[in-house]
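Before we start, here is the structure in question, set down as structure tokens.
As you look at this complex, bear in mind that one protein chain is not there, while each of the others sits in place.
And now, chain A:
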Amino acid sequence: MSKPVKQIHLAAHFPGVNNATVWSDPAAGSQIDFSSFTHFARTAERAKFDFLFLAEGLRLREQNGEIYDLDVVGRPDTFIVLSALAAVTDKLGLAGTVNSTFNEPYEVARQFASLDHLSAGRAAWNVVTSWDEFTGQNFRRGGYLEQEDRYERAKQFLAAAWELFDSWHGDEIVADRESGLFLAHPDPGGFDHHVRQFDISGHFNVPRGPQGRPVIFQAGDSDEGREFAASAADAIFTRHGTFESGKAFYADVKGRLARYGRSPDELKILPGVTFALGDTDADAREKAAVIRRQQVSGQTAIRLLEQLWNRDLSSYDPDGPLPDLDPVPGENTVARGRASVRMHRYPLATAARWRALAEEKDLSIRDLVIEVTGRQTFIGSPATVAAALNDFVQADASDGFILTPHLTPGGLDEFADTVVPLLQERSVFRTEYEGDTLRDHLGLRTPVPAAH
């Protein structure tokens, strides 16, 4: 018996504040003006995407002790943009990253519950934790946490928010003018949460939202992250955007679900990916190369190299060879406020590999950085990309994709106009929204609250 054909899920990630976003292009628009967000969201909705995604930043990045000025800098508040976008879209899911470290569960839970009401059931929360003291300098809750306390706090934060979302069961409000009864129960929203990190109790003040709970995303690839996602998340935003590593990740995470009494379709796996399109595959490859050179200027190449080398390399020529010096091991003191530097776990080995590659292919610093960082995931004509996306999903390397274009705000337009119709022709992507809520789009059940 052949495997049933899977439907692809698609999401649009608003271009962010790293060098993947090309601001020097004449077509590049504002990353702040609401008109950019409206354009981007309407394109995603026109193309029947599942949702739009916003990342978060809480401290401007620094390098060599100065605010980093080569990439897009500055972004608006996630909640405000998502709530405002609910006014200019009807069906598109509205997902945002909100840090659980520099917030309180009561406040975040009521913001997401409010967004779910105000968008009629389209809210999603990508739960992340970050605990660097650098970012913490902007917050009351900025104090240092021991390593073991960090995971505990993250877990307990979500458990507390969960309890708050579930504290209203959905049948409390009767609002009956005749009888004068507004509430069916005198004590709605009760909660009592006493754990090491949070000692809170009382009453939540937002009634249960249309989705019960907002859709919960988890964005880590670590073992703990996978286990957490298997136990509680609705979707994973993963970095495993290549076919082989995607398949392995997919099998691993889906395999964990049974332990929590969940079926494989209750957790969607969505890698973050990029793309470059052209009329032909050759044309697309050329465009991809041009975009890569826009993304990695000579200056940017030096800065990216510094992030691995963990030292000032400003005297090096980006068009010359890699430094003979080795990276400085230990804590990264050059780049601050950047999650990506934590991925350089073995800088000496990586540097050796890069040097070997540069020698073998005769690459300058800039060429090398273009080669080893952030190449587009899907490159080709619309037909080629549509086929590749579909193969990826049907082979269980993912359930869909979170696409990040390189241009704000029009970077999604071509994909919407050329690739999406081909996916629809293959009957692997919706031609109309079938439901109203993000849970509907993702094929997720609305959670049922416990009885009173």
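What we mean here is this: a residue touches a chain if its C-beta (ideal position, glycine included) is under 8 Å from a C-beta of that chain, and two chains touch if they have at least 3 such contacts; residues count from 1.
To be clear about the criterion, contacts and distances are computed from a predicted model.
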What does the UniProt entry say the missing chain is called, choosing from "Formate dehydrogenase delta subunit", "FMNH2-utilizing oxygenase", "Cbb3-type cytochrome c oxidase subunit" or "Transport permease protein"? "FMNH2-utilizing oxygenase"
In the whole complex, not just what's shown, which of A:Arg110, A:Arg150, A:Lys287 or A:Arg311 touches the removed chain? A:Arg110
Given A:Ile67, A:Ala258, A:Val290 or A:Val448, the one touching the chain that is not displayed: A:Ile67
Only one of A:Ile173, A:Val328 or A:Leu357 touches the unshown chain, namely A:Ile173
Of the residues listed, A:Trp23, A:Phe165 or A:Phe275, which one is in contact with the missing chain? A:Trp23
Mind listing the chain A residues that contact the chain we can't see here? 23-24, 32-34, 38, 57-60, 66-67, 69-77, 79-81, 83-84, 86-88, 102-104, 106-107, 110-111, 114-115, 117-120, 137-141, 168, 172-173, 175, 177, 180-189, 198-207, 297, 299-300
